[in-house]
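For this depiction, one protein chain was excluded, whereas all remaining protein chains were kept in their positions.
Just so it is clear, A and B label the chains in written order, and each chain counts residues from 1 on its own.
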Amino acid sequence: MSTSVPQAPATTQASSADTAKVQKPKRKRRKFSPWGVVAWIVGLGFFFPVFWMVLTAFKQEVDAYTTTPKFFFVPTLDEFKAVFDQGVGTALLNSLFATTVSTILVLALGVPAAFALSLRPVRKTQDALFFFMSTKMLPVVAAIIPLYVIVSNIGLLDNIWALIILYTSMNLPIAVWMMRSFFLEVPGELLEAASLDGASTWRAVREVILPLVSPGIAATALICVIFAWNEFFFAVNLTAVQAQTMPVFLVGFIAGEGLYWAKLCAAATMAALPVVLAGWIAQNKLVRGLSFGAIK
Amino acid sequence: MTTIAPGSSEERAAAQDSEHVERIKKAQDPGVSRAEGWRRRGPLLPALIFMIIVTQIPFLFTLYYSTLSWNLVRPGSRRFVGLQNYLDVVGDSTFWQVAINTVILIVGTVLISVVLGLLLALLLDRAFLGRGLVRTLLITPFLVTPVAGALMWKTAMLDAVFGIVNWVLSPFGVHNVDWVSKFPLTSVMINLVWQWTPFMMLLILAGLQSMPRDTLEAGRVDGAGAFQLFRELTLPHLRRFIELGTVLGAIYLVNTFDAIYMMTQGGPGTASANLPFYIYQRAFLGFDIGQAAAMGVIVVIFTMIIASFALRLIFKSFTGKEEAA
Partner (left out) sequence: MATITYKNASCIYESSDKLAVDSLNLDIDDGEFVVLVGPSGSGKSTALRMLAGLEDIDEGSIEIGGKDMVGVPSKDRDIAMVFQNYALYPNKTVAENMGFALKLRGVSADERRKKVEEAAKMLDLTEHLDRKPAKLSGGQRQRVAMGRAIVREPQVFCMDEPLSNLDAKLRVQTRTEIAALQRRLGTTTVYVTHDQVEAMTMGDRVAVLRNGKLQQFASPADLYDRPANAFVAGFIGSPAMNLMTAPIVADGVKIGENSTLELERDQLTQLHDAGLKEVTAGVRPEDLELSDSGGIEVIVDLVEDLGSEAYLYTHAGPGVTLVARSLPRAPAKLADTVRLRKQAGGAVHLFNPQTGERIG
């Protein structure tokens, strides 16, 4: 998805030089700067692997597997169809289901928790936060063995619900941390004013606080979606055929189709694209979420 | 705070006040404040209980398993051996090699991606045509499914015959280098740096944009050049963002698994395996539960040590107030 620079910067410069004499109040300055060019080059460079992945997905096999990379070719959807024929549909649905449900659970558990840790602080707030963050720091690999044993003993092996529960626990600490920082932004006086107006705590939260923090909650949800969709370790160890998610499907695909690069790229594109698009669309929310976790 | 002269009427008044406070505190009904405490804690409990069950119980089991000699291939041989597993692990030279790999991966990736992220953030901090688009492009590696990204690096980019990197470098006399086989750890690190630089960049960019501009202006008026401004004003302000990025990145990178699984399967041999992958191999491919568990516990202990520094850092930086500009 490379984009072309809309207009030659030189013309912009020339015309703005002309109008500079005519006193115009400061308009939005679109400076042509050499650093801008560097930034573009770096940006395109970082994006290249993804670009190539999507590009190759549209190639025919013979165009994909070449010594010199081919930029021009006749596009085709055949590879995508082939991937579908091999059962990507189940994996897509599984990923969708696991991501959606676990994110909903995270919000259901996390919003009240964040509320308790910010607007009505408990004395042991620091300790609770400490605990949440520390669970994130435990290497997942240390728990995988007993998790495997437990999950298989309760019959949830190759069941999407095992993943849902684990994804919820994976994302909950970050979600609480982020949402707490958004809650802290709300001035305490608003709750007091609502309370004086006659609102119970629950009503005040619903009518006053939640509308204010909803962008923050959206940002948090987006980050949870990203991590849940892309998760691989739990999925590959705890699922087989029925509950496999997109990342697992992709890896399985490689085992059989390792040399069919166009098909591989088609599968990889389907695995990666939903979240990439979601991240692009909600980019500002995402950035805000990440940086607020930092600032507060 | 005014100082109180001893023996004065002010001192007597202050003493009376303290007694007054004591009386009030003693008369307070503990039942009421306890009930209020629980009411406030209420919303927190579901999340807390959930996390405790899902994270702590498995870990307790891991501790238990680490004291067993248990190989799934030989059923019925499960028996208690105390700390024997730990001794075996510590004596296993592969374990130490893998541990070193892990450290190299983490330190290398974090360092490079922080530096790159800083440079990118500086680039993006100033307005230019299409800045928003460039940012969109730059955050993509962070969004891409790690296995898909690793796949692309392994095949399209670094492949010996068909890889783009070799094609791009061929005018410089580099021909058909099999990056993944000859430089496995480096290849994995390239993928990781590619994936994590956007994250660092976003954090540092947030730091840059949250910096009060007037201190920079004051510095410029005082005669500081661009580099001096950066070193004296910008970098100290960015410090806590860089620290946060380093800590968070390191925590996530300890668990790196996808890239290794996809790119090298830990090989050749165990040249590019890190601790999580090695443990995975022992447990799911070698079926040695006891040893794998012991390794897991050791990793946890090391991580806890580092994490406690990290946690203290996070909490100190972010619950304290920003120093006066």
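Everything below uses one rule, namely that a residue touches a chain if its C-beta (ideal position, glycine included) is under 8 Å from a C-beta of that chain, and two chains touch if they have at least 3 such contacts.
These figures come from a predicted structure and were not determined experimentally.
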Residue touching the undisplayed chain, where the options are A:37, A:54 or A:190: A:190
Residue touching the undisplayed chain, where the options are B:21, B:60, B:87 or B:301: B:21
Residues of chain B (touch criterion as defined above) contacting the omitted chain: 9, 17-18, 20-21, 23-25, 27-28
Where the missing chain touches chain A, by residue: 187, 189-190, 192-200, 203, 207-208, 211-212
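Keep this in mind: only the chains that are shown with their structure count from here on.
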Contact footprint of chain B on chain A as seen in their complex: 3, 5-6, 9, 29-33, 35-36, 38-40, 42-44, 46-50, 52-53, 56, 65-69, 109-110, 112-113, 115-117, 120-123, 126, 128-147, 149-150, 165-166, 168-169, 172-173, 176, 226, 229-230, 232-233, 236-237, 246-247, 250-251, 254, 261, 264-265, 268-269, 271-272, 275-276, 278-280, 283, 286-287, 290-291, 294-296
Interface residues, chain B side, partner chain A - complex: 37, 40-44, 46-48, 50-51, 54-55, 57-59, 61-62, 65, 120, 123-124, 126-131, 133-149, 151-153, 155-157, 161-162, 164, 167, 194, 197-199, 202-203, 205-207, 210, 241, 244-245, 251, 254-255, 257-258, 261-262, 275-276, 279-280, 283-284, 289, 292-293, 296-297, 299-300, 303-304, 307, 310-311, 314-315, 318-319
